[in-house]
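Of the protein chains in this complex, all but one are displayed in their positions.
Up next, chain A:
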Amino acid sequence: MSAVEKMTPAETRLARVSLPDGFGPQRRAALERLNAMGLPGRRDEYWRWTNPTDFIAPDPVPAAPFSDDEPEIFGEIDRLKIVFRDGVFDAEASDELAMSGVEILRLADAPDVNWASSLYGTLEANGQDPVKRPFAALNTASATDGVLIRVTGAAEKPVSLIYTHESETSDPILHHLVKLEEGAEITVLENGPAGARFNKLMEVDVAKGAKFHHIRVQGRDHERRAVTSIFTRVAEEGLFKSFTLTSNGVLTRNECVIDIVGDDANAHVAGAALGDGKTGKFHHDDTVFITHGAERGESRQVFKKVLKNGAEGIFQGKILVKPGAQKTDGYQISQSLLLDENSQFLAKPELEIYADDVQCSHGSTTGAIDETALFYLRSRGVPEEEATALLVLSFVADAIEEIEEERFRDAILTRLEGWLARHRG
């Protein structure tokens, strides 16, 4: 037997990593990190509840693109469109990469610009301590495309990243940078399944007084798999706000690593996940790590999961308050609504606090539909299925409230209603 045949899937995967052009030193450093930490196994503390096998496998499990005639979620929004088809930038389908107050470059062009070179891989590397995030290091080393966005003022309109999926075996790795200069503001939208297996990373650097808004809708392809990471650093009076809606997909792991480094900064991360095991396996994992390293920081984590027919939901959320981060206000809630007895939700909320004058709270609940509320609605003439749908919407409402702009909330609600209509009974 040859040596190659004896390799484990993880070894094969690591051996196959190649470094595309551009950001050479950063990519090589990431590969070193990756080789040192290795790919995760079930024994890793934060992979106990989510099986990483499909993310590790040298080749993705093929996934048929899913199509229906539901219109694209942000179709009505005035935006700057950037389309990736199976992970490759599609210039034809995209708008011109120009907008006032914003500089947009393409990772695949390997641009040699200072701000990008000093950001690429930096937040990811910082976020590797104390918890290892191998798929993020893998991403930094081998990402083939992505956008590098630098915001100097108030962006004229949202940047909308659209990930289409056509090939059954596509395995894109995208890496985006968003650098907000002092006082700048932008909204980044993301939607689409992207590929059979998707590894996506976004590094967001929020300077003093800058505001970053992120609204993401993860593709409805029943068979897709995705591991995504967001690394952000929030400076004084900065704001980071991220919301994700996930409906279906076999396997999703969303990590969000937030580092509050300046005083009076705000970071909110929220998510609503809807899973129906009937249309295929559904496993959704939100893993969040928020570090308060400055005074008077406020952070919120609001995660809601609606699970049925054997769907599985995971939440792992940590708030770390460093010494001296006084007057920190940290809030975390993770809740699941189980629509039947076969579905499962596991939560691991963690607080680690080294400052004495802080206010931190966390809560986690698992429950079924409130029978009393259901009866109340039905007694007013609302049929059972419609009443259930209304209660599901009411359950996820807190997470959706985290989206500031009404037009995005409305778009998300429309998508939610569509899901509920397709997954009745």
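One rule holds for everything that comes next: contacts are C-beta pairs under 8 Å (C-beta built on N, C-alpha and C of every residue); 3 or more make two chains touch, one makes a residue touch a chain; residues count from 1.
Everything below uses one rule, namely that contacts and distances are computed from a predicted model.
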item	value
Chain excluded from display, named as in UniProt, from "Putative DNA-binding domain-containing protein", "Protein-methionine-sulfoxide reductase catalytic subunit MsrP", "Fe-S cluster assembly ATPase SufC" or "ABC transporter permease"	"Fe-S cluster assembly ATPase SufC"
Among A:A154, A:A368 or A:A397, residue touching the chain not depicted	A:A397
Chain A residues that touch the omitted chain in the full complex	371-373, 375-384, 386-387, 390-391, 393-398
